[in-house]
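A single protein chain has been removed from this complex, and every other one stays in its place.
Moving on to chain A:
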Amino acid sequence: MSTGNMNLTLQVWRQKNSKSAGKLVDYKLSDISPDMSFLEMFDVLNEQLINKGEEPVVFDHDCREGICGMCSMFINGQPHGPKDLVTTCQLHMRSFKDGDTIVVEPWRAKAFPVIKDLAVDRSAFDRIIASGGFVSVNTGNAQDANALPIPKAKADAAFEAAACIGCGACVATCKNASAMLFVSAKVSQLALLPQGQPERYRRVQSMVAQMDEEGFGNCTNTGACEAECPKGISLENIARMNRDYLSAKFISEEEV
């Protein structure tokens, strides 16, 4: 493991709470190892701030393995930084150069209010899931694995949609702060499988209604979400949700 040899200038968004105004604050960091993850670099910064008796920077993180979806930094103009298909916790300092200035901001969306510094409240996503992102199943023994035949291509597409970790990078990068990629992944993972069929059209209507209620913007198909998604969720899911939603509204006779 190489020793620390990077000197960096960080410009970090500091904001006391959702009510107060925030601003970018400069921090100089020296002797940063290129092998550190981006969050470990923030740990070093926070150690220094604590030693100086200052407030550490608040940021979300949990597993630090790229699978939980908690980390959420907007780094140099891109969610989760410059690399494709990685979360902030899996971004390493070798992706930056010695002497770089790095700007770090929170996700910015009306539906994601800042809690403090870089941490935002993403419970709007939870409310969208609660509105319909589930299947009703009977309790009892688990079914035999192959009791329900599912075509391989469908199973794969459902799995790819289910890879969404709900981090909110799609909302963060979208010029309209739209949540369409997230919601469409959560609609698709169930709409593609037989277990999701009974509630398929009710689900898509409820989830889109909740998405609109939360104050996310509208999709303009720029494709920014797909390009920035750390899990590579495809725009095909958005088309599928549009298709299901329009079918539900114009063809289905069930009122939601």
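The criterion applied here is as follows: a residue touches a chain if its C-beta (ideal position, glycine included) is under 8 Å from a C-beta of that chain, and two chains touch if they have at least 3 such contacts; residues count from 1.
Methods note: contacts and distances are computed from a predicted model.
Colleague: Write down which listed name, "Succinate dehydrogenase cytochrome b subunit", "Amino acid ABC transporter membrane protein 1, PAAT family", "Benzoyl-CoA oxygenase component B" or "Purine-binding chemotaxis protein CheW", is the UniProt protein name of the chain that is not shown.
Modeller: Looking only at the record, the undisplayed chain corresponds to "Succinate dehydrogenase cytochrome b subunit".
Colleague: Of the residues in chain A, which ones touch the absent chain?
Modeller: Touch with the absent chain occurs at residues 11, 13, 24, 74, 76-78, 82, 103, 105, 108-111, 173, 175-178, 205, 208-209, 211-212, 215-224, 227-228, 235-236, 238-246, 249-250, 255-256.
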